[in-house]
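My structure is below; once you've seen it, I'll send some questions.
Up next is subunit A:
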Amino acid sequence: MTATALLELEGLTIALKGVDQPIVDNVGFTLARGETLCIVGESGCGKSLTSLALMGLLQTPPLTVTRGMARFAGEDLLAMPAARLRQIRGGRMAMIFQEPMTSLNPGLRIGEQIAESVRRHKGVGQAEARARALEMLRRVRIPAPEKRLDEYPHQLSGGMRQRAMIAMALANDPELLIADEPTTALDVTIQAQILKLMKSLQQETGAAMVLITHDLGVVAEMADKVAVMYGGRIIETGTAEQVFTDPQHPYTIGLMSSMPSLGARSGRLVTVPGTVPQPTAMPPGCRFSTRCPFATGACATVPPLTDLGAGHRVACAHAPLTATEAPAMRSTGT
Partner candidate 1 sequence: MLAFLGRRLLIAIPTIILISIFVFTLQKLLPGDPVLVLAGEERDPAVLEYLREQYRLNDPIIVQYFTWIGNALTGDLGISLRTQEPVLALIGQKLPVTIQLAVMALIIAIAIGVPAGVLSAYKKGTWIDWVANVVALSGLSVPNFWLGIMLILLISVKLGWLPASGYRPFADDPLDSIRVMLMPAFVLGTGLAATLMRHTRSAMLSVLKSDYIRTARAKGLAEHVVLIKHALRNALVPIVTVTTLLFGELLAGAVLTEQIFNIPGFGKLVVDAVFNRDYAVVQGIVLCTGIAFIFMNILADAAYRVLNPRMRDE
Partner candidate 2 sequence: QDLRIGLQDDADVLDPDQARTFVGRIVFESLCDKLVDITPDLEIIPQLATGWEFSEDGLTLTMTLRDDVVFHDGTPFNAEAAVYNLDRSRNLPESRRASEVSSISGVEVVDATTIRITLAAPDATLLAQLSDRAGMMISPAAAETMGLDFGLTPVCSGPYSFVERIQQDRIVLERFEGHWDAANYHFDTVTFLPIPDTTVRLANLRAGDLDMLERLAATDLTSASADASLETAQATSLGYQAMTINVGNGERSGGPLGQDARVRQALSLSIDRSVIAQVVFEGAVAPGNQPWPPTSPWYNADFPIQERDVEAARALLAEAGYPDGVDITVQVANNPVQQQVMQVIQAMAGEAGIRISLEAKEFATLLSDQTAGAYEASQVGWSGRVDPDGNLHQFVTTDGGINDAGYSNAEVDAFLNGARVSNDIDARRAAYNGASAILMEDLPLVYLYHPVWIWAMETGIDGFVPYPDGMIRLAGLTLTE
């Protein structure tokens, strides 16, 4: 797999000024062409920061990448000069953002926003770039694309805006597509359309995709591989099948329990108590230990991401957890 890996991220660590503990800690994964990796986790767990770091779009200061390497087709994204990164960014590697309304420039026509990226990376002229923009709008199945080309974002519905974002990201046939919660702001019906579209476009172009979401339904729908993040760390990763059918980490289990099922009613929901600690107040050792029902003294040291076989890796001192091996209950509340 490493041989064909398009992106190898290793030990990404991001620090926030004034906070001792890294805010994203030692995050790594590999991604092959045509593959989709979903990163899940609660709000604030560092999903966006990870993706922004890859794009070189971290807000520095206050944030800095203190460690890590991101080999993208042989080049380290995190170490290359800004000018070189700008050549790759938007061309071979593109990103779709969460908020389709605010992520499009309200003052520029849709066509121009797509075309300028084409001009930048393909070095083509005005007319050609425009033609490409039109083609892209058509490909993301925006009705009446000729007309939409000259419209402004506010004249489009939410779903169309997100399609325009996708068209913009795919305009230069990127090898890597990063999508940060591309459907969170959308309705289920529109979400289904967009996800379907992304899938089919990915199949056409063979691009690798990093999809960030906190909707496990979307993950189940899209993922080849899954990484579950908590408190800035990956705590469980594996294929979609591994993570869904055989979740190991208590947090993954809690997350899945929290989702109300679509089946018949089944009493109270099982929840993860408490909230994610502030970056300034992360516990040492396992970061989930403050909320974990199984936490023991062993959780005071940082659990390594251990392979349980077939690439299913979990960072928990108690993994694999079985009913008989349940550790002593922690009775102290928060």
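Basis for inclusion: all candidates are chains of the complex that A comes from, given by their letters.
As a convention for this text, a contact is a pair of C-beta atoms (placed from the backbone, for glycine too) under 8 Å apart; a residue touches a chain by one contact, two chains touch by 3 or more; residues count from 1.
No experiment lies behind these values; they were computed from the predicted model shown.
Only one of 1 or 2 makes contact with subunit A in this complex, and that is candidate 1. In the complex of the two chains, the subunit A residues touching candidate 1 come out as 55, 57, 85-91, 94-95, 97, 99, 102-108, 116-117, 120-121, 152, 154-155, 165, 168.
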